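Remarks on the structure that follows.
Every protein chain but one is kept in place in this view of the complex.
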Amino acid sequence: MQQKTTDELITQEMLLKIPYRWAAGEYVGEFLRELRHSGRIYANKCPKCGRFRCPPAPVCSRCHTRMEEREKWVEVGPRGTLLAFFVAEQSFLVPTTGDMLEIPFSVGVIWPDGAPVALWHKLEETNPDKIKVGMRVEAVFKPEEQRQANIFDILYFKTV
Amino acid sequence: MPQRVGIVAVAQTKYEAAKPRQHLSDLVLEVTDKILEETGISLIDDVDSVVSCSQDHWDGRTISSMPIPDVTGSHLRDESKVAGDGAYAVLYGMMHILSGHHDIVLVVSHCSESQTDGRIIENCAIDHIYHRMLGLDFLSCAAMQANRYMHKYGISREQCAKVVVKNRGNAKNNPYAQAPAKLSLEDVLNSSMLAFPITALDAKPASDGACAILLAKEDKAKKLTDKPVWIKGVGNCYDAHFLGDRDLSACDSLVSASKRAYEMASITNPGKEIDLVEMSEMFSYQELLWMEGLGFCDRGEGGHLIDSGTTQMEGNLPVNPSGGLLSGVPVTVAGMSRVAEAALQLQGKCGDRQVPEAKIAIAHGTAGVCGQMHCVLVLEKGGK
Amino acid sequence: MPQRVAIVGIGQTRHTSRRPDVNDGELINEAVSAALADAQLTMKDIETVIIGNMEFFEGHHLNDAMLVDYTGARGKSGFKMNTGGTVGTMNVISGWYNVASGLFDTCLVIGWEKHDEAPTTSCITTITDPAIDRPYAVGALSGLAIISMNYMTRTGCKVEHAAMVRAQASENASRNPNAHVRDRLSVEDILKARMVVYPLNLYFLCPTSVGACATVLASEVKANKITKKPVWIKDHVTVHSDYSGALFTFPGETRETSHMVAGRKLFQRNHITKPIREIQVFEMYDPCAFVQMSWLEDFGICGEGEGWRLVEKGVTAREGEFPVCPSGGVLCTNAIGDSGTLRVAEAALQIRGDAGEHQVTRDVKTALASGYGGSYWTDLLLLSKTLD
Partner (left out) sequence: MKKMGQETANKEPIVTPGWIIMPYRYSVGALASKFFVELRDNKRIIGVRCSECNRVIVPPRSVCNKCFRKLHECVELDCKGTLLTYTIVHYTPSCEWLKPPFAYGIIQLDGADTGFTHVLGEVDLDNIRIGMRVEAMFKDKRQGNILDIQYFRPLAGSL
């Protein structure tokens, strides 16, 4: 067979779309229900070593002690202190939805009043010059009738 | 004699078609805590390393083992993940101990098939250059293997249906089983055809669950339980990936894997020396084909073996007393749950599904299209 | 019986941003063939194949089985690892376990990633929990940005020091033909780059590369027959963190990261009291300029706040007293599944004296290689020229 030297290099495009229904589990589920019903953010505390978890968890990740009493959940926030932040100026494809990220998009890591935990959420302020580590922020919830027991029930954290 | 590796305790969740109340970390926590209750050990002080097995595609997460350290006491400790099948995590945990690097290893596996669409996940495991666009998945490929195998050796659909009736029947005595059932051959033959010759009942149902096994070095195993189960032999092997590269009526990689395991366990006549088999049969024809691969009968004799009743509970070589995968066990957990069930048999803890005086058992895990990779473990009853 | 394990063969591909001329398998096969040639072995001499990467970067589920034609694993034992950024070093550690357990005498270890097939940041974002923090993750940049800011506030390190680290890396990479980004950069060029995620500008972060690295491991008995330059894997330690990754230290808590625990454990049980003296080169997994300095301290190579001072004094340069990443490191080359294996391979090349232009000036007997990934996970390996 005559070797026609073909240097055309083929690339093939394939779009992967996998549907998921991720189970949140009892503890994260109850955390999200509370966002919807009471508009409150909850954490729980290890009875043995005192480490907090937000959202609440069934077991302490440090000493493996079970944390099963619902009444012992501690309300945290809605205000808090900013531990860290990033302002994404470059968009990228959001894998869960397939859309491009609307930018500028700023994310804060918030230390809510009441428990030494770190909660990642959206910041209203997107101008990096107006965001400082250590500044005070507050959770802004959707109106109750629009809440759906998911993390978006908190719209964002606004600067206080 | 080098230090042997012992199975000290095993734990399984109930396998169910869907577990919407449990995050993957909850599944692993459930089986981890069952191990702690049974052995009384502390995760932080006694367990040296944790090996998990899970699949990024099935969990919908890159590095899907990231929630595992939280529930296995692995903060600032040794933890790692293998992919493929749970039996490989047992193999890797065993290596942790044989190498002298660790003494006690917890191996865990989980999967929630109900979370996603298995056909798309399996399609992602098929070669992307020449085959993926054709829409192939493990079911359609297995159907082509079944056809080839049954055509070449005259295996009948009734013989395959007998496997389903046996396993779903055995599952009635297994509290962990997802779908025990009293079926007739006609039920299986007449259930809806998925991909000729595989009907709905010929195929493993989708399932959610988790499994955990505690491994220990010989001296520590003897302290932790009076019924240790020794891992006497292990062997694993890959086959070719392209279906056209293989004789689909055979399972060469299972032949090599079991040969290695038997050599290590100095087993010369599997048919005589082995008391029971817990294997990973995703489809009914596979139990017949894998029995040939494991050396319990000659090539093409799988049909006669099921006809002979040898592999029934009352036969002299019960296969899948637990009900096997056909009664519903999640992928990834499959291979590890075979090791767990085989160990329970050798510990005499199987209640109604107990095989009397079982001394040596085979546990088998597989992954990939048409059983492309196999892992075989030979377990031996320890203690008095 | 537990066996001692040596690296007897090393192979890697040229790392670039795109390789349209090869598919995934062919990329891997380039590194495998190079490693076998280096060890003067054929595939028949290999008993088991350990491979690892993150499946979603190329979209292949069970890709160890899918690529057996190219990895040579058909008819052989082996399985796949997946531990995030540390998978490269975990491949080598898994290979060590395969041989040290006595089950096998030779093992082929493969780390690879082909980042030109899918958007990398989008893939990394899927490491998060879908219900809670996936909408707020910006790939791996978020974690690195936190660690960098934390280091600056803790020790007074300046942006200029990070620029020095990156300049040094560019000097090393310019001497390494297999590195991806090889152009020499001055501190000024680096400080002018555009900001990606404060405080990390483009040059403070690693590129996304295409590449593969393979190493052949052998038991003691086999190793001395195969090569006159075996590199012994003396010890390794793996330390993972929980999901929070101990990124923040709250009042009343003492800061303890997985790197600190790994360094302490490894040095203690190998009787290393002054690592900066007793170890001659460190191929660190450094995905960001700041963390290279922060982690020199965390690993216990130097005290708190001394990391950036070492850089200032040129101690960590290729010709310095304690060279760090003479290959250019992850800062100049990052195919995530391959980077960890590459760190071990490059450290081994330094011990063998085969690193060519980027060989360090010191005589190397003992080397360190590290892996980072997941939620602040660590692998740390100690390699040495001799067994004692």
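We just call them A, B and C in the order they show up, numbering each chain from 1.
The criterion applied here is as follows: contacts are C-beta pairs under 8 Å (C-beta built on N, C-alpha and C of every residue); 3 or more make two chains touch, one makes a residue touch a chain.
Source: prediction; values computed, not measured.
*Asks:* Using the touch definition given at the top, which of the shown chains does the missing chain touch?
*Replies:* A, B, C
*Asks:* May I ask which residue of B:Arg21, B:Lys223 or B:Lys349 touches the chain that does not appear here?
*Replies:* Answer from the full complex: B:Arg21 touches the omitted chain.
*Asks:* May I ask which residue of A:Ala24, A:Val76 or A:Ile154 touches the chain that does not appear here?
*Replies:* Of all options in A:Ala24, A:Val76 or A:Ile154, contact with the hidden chain holds for A:Ala24.
*Asks:* Of the residues C:Gly84, C:Pro130, C:Gly143 or C:Pro207, I need the one that contacts the missing chain.
*Replies:* Looking across C:Gly84, C:Pro130, C:Gly143 or C:Pro207, the contact with the absent chain belongs to C:Pro130.
*Asks:* Write the list of chain A residues that the hidden chain touches.
*Replies:* Residues of chain A in contact with the hidden chain: 1, 3, 6-24, 26-30, 32-33, 58, 68-72, 93, 95-98, 149-150.
*Asks:* Quickly run down the residues of chain C that touch the omitted chain.
*Replies:* These residues of chain C touch the chain that is not shown: 19-26, 29, 33, 42-43, 56, 58-59, 68-70, 72, 74, 116-119, 122-123, 126, 130-131.
*Asks:* Which residues does chain B use to touch the chain missing from this display?
*Replies:* Within chain B, the residues that touch the unshown chain are 20-21, 60, 117, 119-120, 122-123, 128-131, 133-137, 139-140, 143-148, 151, 192-198, 240, 242-245, 248.
As a convention for this text, only the chains that are shown with their structure count from here on.
*Asks:* Just to be sure I understand: going only through chains that touch, what's the smallest number of steps from chain A to chain B?
*Replies:* Between chain A and chain B, the shortest chain-hopping route counts 1.
*Asks:* Please work out which of A-C and B-C is bridged by more C-beta pairs in contact, and write that pair.
*Replies:* B-C
*Asks:* In angstrom, rounded to a whole number, how far apart do the mean CA points of chain A and chain B lie?
*Replies:* Averaging C-alpha atoms per chain gives centres 36 Å apart.
*Asks:* How many angstrom between the C-alpha centroids of chain C and chain A?
*Replies:* Averaging C-alpha atoms per chain gives centres 29 Å apart.
*Asks:* As a quick test, compute the distance in whole Å between the mean CA positions of chain B and chain C.
*Replies:* Each chain's C-alpha centroid was found; their separation is 34 Å.
*Asks:* Could you say which residues in chain A touch two or more other chains, in rising order?
*Replies:* 14, 16, 20, 22, 24, 28, 61-62
*Asks:* Among the residues of chain B, which ones contact at least 2 other chains?
*Replies:* Counting only residues that touch two or more other chains, chain B contributes 57, 60, 69-70, 75, 121, 124, 128-129.
*Asks:* Hey, which residues of chain B end up touching chain C in the complex?
*Replies:* 2, 49, 55-57, 60-63, 65-67, 69-70, 74-84, 88, 91-92, 94-96, 98-101, 121-122, 124-129, 234-242, 252-253, 256-257, 260, 367-369, 372-373, 375
*Asks:* For the complex, which residues does chain A have touching chain C?
*Replies:* Those in contact with chain C are residues 9, 11, 14, 16, 20, 22, 24, 28, 32, 55, 61-62, 83-90, 92-96, 107, 109, 111, 116, 118, 120-122, 128, 133, 150-152.
*Asks:* Quick check: in the complex, which residue numbers of chain A touch chain B?
*Replies:* 12, 14, 16-26, 28-29, 57-59, 61-64, 66
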